[in-house]
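Complex shown without one protein chain; remaining protein chains in place.
On to chain A.
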Amino acid sequence: MTVVQQHPAASPTRVNVPRRLTRMTGLTLASLLVLFGLVGAAGLVAGDGMRVVGRDAGPQVLATAGLYHGLSDMDAQVADVLLMGREYGDRRAAALARYEQRRAEANQALLKAFELTGDDPAERVTIQSVLDGLGRYEWLAGRAMLLDTQAAHAAGPPPETVLKVYRQATDLMRLELMPKAYNLTLESGTIVRRTHDETGFTVRLLRDGVLAAGGLALVVLAALQVTLSRRFRRTLSPPLLTATALTLALLIAGVSALAGHSAAMDEAKQGGFDAMLTLSRARAVAGSLHADQARYLLDPDRADTYEHAFLDKSQSLVYTEGGNVEAYHATLARAKGPVRLGMLRGRAEIMKSYRRLHATDGRMRAEHTSGRRAAAVATKLGPLAEDYAALDTVLAQRGTAHRATFDRAVASGDEAMAGLWRLAPFGMAAIVALVVIGVWPRLREYR
């Protein structure tokens, strides 16, 4: 405005030049700021998503799955101890030692899970109640094992006084504590799915925004360059040219970092996390299925219930038809090619040990129903325990492999963003400085 008043006789074109130049510079800086803002926002959203998936939910799946496994195996060891009676001296001691070890592991996993819960009130209440319940369980299990020792019975079902206490213990474990641990694992899965979907959506949107804003900034920078060279009859302005090149570089770096991050996020979820979650769940179910084999022999009154639970869990791992355990064993043994349904579908490498476990299970049940009870107990505590250990090892190994994929993907996502964070601030500062350096001398000509 002041310019117009100081030069009333000046030609209209000349009057408009500084105003136009100021406006164009302002527009350039504004479009650059939008670009920087969008790059920053996308970086923050992406980084936050990866933090939730990689540092909270991923480790939480491992902690809660570890908790479930510890709890399940505690009850399995108690069942074995009661089944052994006064026989199997050394093995009884080993089972008791393993019970103690699992108890320590479960407590550790509980602490870890609580730490990772953050401020989710529902999860905190759940973990608190598992902690309370575990104390009650240990008391009941200890009492059942004490009564069992006093009873000094032969291998097989203990007296009713022992079973009464064990039923309370196992009901508490199977119906209250283990489901809560399992649901916590599932909840981590929910958190990862939501974060993956929401982060993916927002980052893609912001990437499109970065492209649009970057394109706009480049157009405006070019327009500024043209205006300067026409009005001031100069060749290209080197600072502006450098600013344009840097903006283009920033745009490419930003978009490729976001693309790299998205790919890493997909890989972390689909290649790592989902498989890790499925295997954790499968390992949990396999553990409690194995304990049902001991309970089947241990408690004649509930044998039907435990046999049904065994069949149900087996079919959730590998579904083949069969209205009862014998029929399932038969269809499982006959099934050719990859299995279509169940948590272990398509995992040929696990099927071998899974099939062996079920073949031995068939033998155990046949021995039991034909009256050879001691042989059935020996099969359970010997070959069947080994088959289960083999299956558990394969499941754990596959889980570790998927965990490695997950960790690698999380690290590569972090790396993609870290590179951008290191360079982008300097680039942004340089671009703004270069624009100002390019325009300022021309504006001064009007002062």
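Rule of thumb we're sticking to: a contact is a pair of C-beta atoms (placed from the backbone, for glycine too) under 8 Å apart; a residue touches a chain by one contact, two chains touch by 3 or more; residues count from 1.
Please note the rule applied: contacts and distances are computed from a predicted model.
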Pick from "Glutamate ABC transporter substrate-binding protein", "Ferrous iron transport protein B", "Transcriptional regulator, MarR family" or "Molybdopterin-dependent oxidoreductase" the UniProt protein name of the chain that isn't shown here. "Glutamate ABC transporter substrate-binding protein"
Specify the residue from the set A:L186, A:V226 or A:A404 that touches the hidden chain. A:L186
Check each of A:Q60, A:Q77 or A:T126 against the chain that is not shown and name the one that touches it. A:T126
For the chain left out of this view, which of A:M178, A:L258 or A:L297 touches it? A:M178
Contacting the left-out chain in the complete assembly, out of A:Y166, A:Y319 or A:Y354: A:Y319
Which one touches the absent chain: A:A213, A:L258 or A:M364? A:A213
What does the interface between chain A and the hidden chain look like in terms of residue numbers? 20, 23, 27, 30-31, 34, 38, 122, 125-126, 171, 175-176, 178-180, 182-183, 186-187, 189-190, 193-194, 198, 201-202, 205-206, 208-209, 212-213, 216, 219-220, 223, 274, 281, 304-305, 308-309, 311-312, 315-316, 319, 323-324, 341-342
